[in-house]
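Presented below is the structure to which this report refers.
Note that one protein chain is taken out, while the other chains of the complex remain in position.
For chain A:
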């Protein structure tokens, strides 16, 4: 009789789909398995969100640094501005340290999409600063060399004797070549703006230096062509536009620079650029 009861109840369950709810099979292996999956997915999503947040902070700080660096052309003493930029970038690096912390023991490509915008912006800022200081392109190694972090807090007290040498953990963050490439592509836009504004300040040498440098970068990108990631070919188009503007600027300077008194250069120049491209401010 007992057996029939059990059978009867299970049959009833089978008949009405609504009755058979989560409460009935709360302890079934399927539900138990899905609880594990829930936890695993939530952990992953949380980590992803944290990384996105750090990445946004990095983007904002890097953008501010870039704005700051644009002031270099207009202030008499560039040293202060550069120092401030260095300090700001140190702050950004601390944040990248947090990313490295989050990614410890993880596959960095699993979360790459969460932080790639921030890293690209950082590359842009750091290479811009490097250009202003050294008039050359920062290499990928140099960027990565600056992203080594020491973490001392992991020392376990109980076997301090053994843990001490291992106490400071070295964390590194590696910028991927494609992030570097995309960051450098963004850099060209900043260089173009720097070129235009330096003309506005009556600086005649910088535009020529910049046009040469931009041309080198442009040649580099043409060399890579479409072997790179998809975004690169998109940015190549913008790069071409920036280069065109800078080359035009140099052209104007060469042709008309000798005719016009220096204090009027800015006026002549700004009217010409607006003629070429009215939406220049958008870039």
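Quick note on the criterion: a contact is a pair of C-beta atoms (placed from the backbone, for glycine too) under 8 Å apart; a residue touches a chain by one contact, two chains touch by 3 or more; residues count from 1.
Here, contacts and distances are computed from a predicted model.
This figure omits one chain of the complex; the name its UniProt record holds, of "tRNA (adenine(58)-N(1))-methyltransferase catalytic subunit TRMT61A", "2-oxoisovalerate dehydrogenase subunit beta, mitochondrial", "Light-independent protochlorophyllide reductase subunit B" or "Translin", is "Translin".
The residue touching the chain not shown here, chosen from A:74, A:139 or A:201, is A:139.
Contact between chain A and the unshown chain involves residues 11, 13-15, 17, 20-22, 25, 28-31, 33-35, 37-38, 40-42, 45, 105, 107, 109-110, 112, 136-137, 139-141, 177-178, 180-181, 213, 216-217, 219-221, 223-224, 227-228.
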